[in-house]
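First the structure, in the form of structure tokens, and then the observations on it.
Below, a portion of the complex is reproduced, with chain positions unchanged.
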Amino acid sequence: MKFNLGCLLAYDILQPSTLIFNIRPYNNNHQKIEQETLEITPQIEIEANSSQPDKENRYFRVNANPGKLEINYRATVESFPLHKEASNIIEIPPAELPLKILPYVLPSRYCQSDQLIQLADSEFGTLLPGYSRVQGICNWIYEKVTYLAGSTNSQTSAYDTAIERAGVCRDFAHLGIAFCRAMNIPARFVGGYAYGLTPPDFHAFFEAYLNNEWYLFDATRLVPLTATIRIGTGRDATDVSFATIFGSVQMQQMKVFIEPVSEQNTTPPQTFMPTTDAIATC
Amino acid sequence: MKFNLGCLLAYDILQPSTLIFNIRPYNNNHQKIEQETLEITPQIEIEANSSQPDKENRYFRVNANPGKLEINYRATVESFPLHKEASNIIEIPPAELPLKILPYVLPSRYCQSDQLIQLADSEFGTLLPGYSRVQGICNWIYEKVTYLAGSTNSQTSAYDTAIERAGVCRDFAHLGIAFCRAMNIPARFVGGYAYGLTPPDFHAFFEAYLNNEWYLFDATRLVPLTATIRIGTGRDATDVSFATIFGSVQMQQMKVFIEPVSEQNTTPPQTFMPTTDAIATC
């Protein structure tokens, strides 16, 4: 599946500030950047390769002087989602978990899985282990939590959402992650582009580590899993903000877009049907 | 400075369980393991090298069957703390921070620095930047927070300690880290052995990233910085637990010891005087 996508971000910089952006998709075997352009106005040089060594997040840093700042990013990206038969996908017990995965089974700022163990165990403890259990977690969230724009803020965590039962995509992802970790299933936050959101925006979903791969989940059911392009992953939203800002800055404008590319030999957009396949992402 | 140190940990394993231990000190240029023995009873094979790729933590995993489990670790470790002149140690602004350090300036499970920005700014915003500002943070904590065994639990976070003003070494470290991050100074949690604690126990302190190095701080003032041996580092205590347990386990016994080795040509123990030097750890 191929998409044209991108975003326009405009800021007023009030004092010299540093902005670390995370808006460019991953570029790996499962998701190829065919072409991309990044325009920064005024022109500011950025480091060639700003990634963290252990992650594929393609951060770039802008050290901006007072005045306007505009980030204009466009790319054509082809995704090759791996469809797997869900019933074969097993959980990896802590006894066999690669240790580099350990951080994703521990609690984090917005995913206090240590406090949700009793709740998770009583709701999901009797479900069959495997892909379907994480689906069960997503179903629970979808049924019990109301998607309500503006109902939460940047301090809202999974603990709050488990109680208050309202939130946005970020909150749905945090709760899914926290429940997984409470069941000893590693899970991480994913930020990305998603085709079909109204209004268009960045989207948040999550991945669970099953069968020694990462599988995509989205408890909001707002878009098909195959209509998403991953930007970055981390322990929770703290690690995958589209803009981490140090300084004094006001956002003036934000536009996000993603459209399928209609070519010959390409599946047309109308085929973004919900799938019952599991989607592996790396 | 050379130490004999170690610990004895005994558990009742009630069901097959996985325990990931983090009790062996770092082994690098600043801290050399001269010799060490690790006995696990009953004998259980562990992976040769269980470290996470980006960290020097020397985790080892024990998959234990029901019954008794005893971990007996002993080592002789020599530390080479780097003494630096504190007044030369500057803060690294976000504009120049290596991106691999970014996670340590973001909030985490127990260090909600995003919620402490106003407080940190009003208390520490007018202090001179640099090593002395982090010392100012430690002084604030030492003066305002009461060290009180049993006053907190595994869910207590920096947010709570900033209000409730009582805690143990782990809480002191979390608050120091959270304040540093709220001031855009990267900081991380350190678990270790420390000579002089009564009763002997594992100790928690923290490091701040200054001058492109990590410097050691301990707001408890319980031991001299040079009398510590580092076991591991992480974003907060979640990453540096001496035992992360998956399963059903009861601790039966825990003994921790550390003693300076008195050799000819070795500084005798009585020289562990508080120092005004900054101590760099890597």
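A and B are the chain letters, set down in written order, and residue numbers restart from 1 in every chain.
Definition applied: a residue touches a chain if its C-beta (ideal position, glycine included) is under 8 Å from a C-beta of that chain, and two chains touch if they have at least 3 such contacts.
Note that this is a predicted model, so its numbers are computed, not measured.
> Quick check on the homomer: 2 copies visible, but what's the full number in the structure file?
This complex, considered in full, is made up of 4 identical copies.
Following the convention adopted for this analysis, only the chains that are shown with their structure count from here on.
> If you average the CA atoms of chain A and of chain B, how many Å lie between those two points?
Going by mean C-alpha positions, chain A sits 31 Å from chain B.
> Within their complex, state which residues of chain A touch chain B.
Touching chain B from chain A are residues 16, 18, 20, 50-54, 59, 61, 63, 93-95, 99-100, 102-103, 106-109, 112, 114-115, 154-155, 184, 238-239, 244, 246-247.
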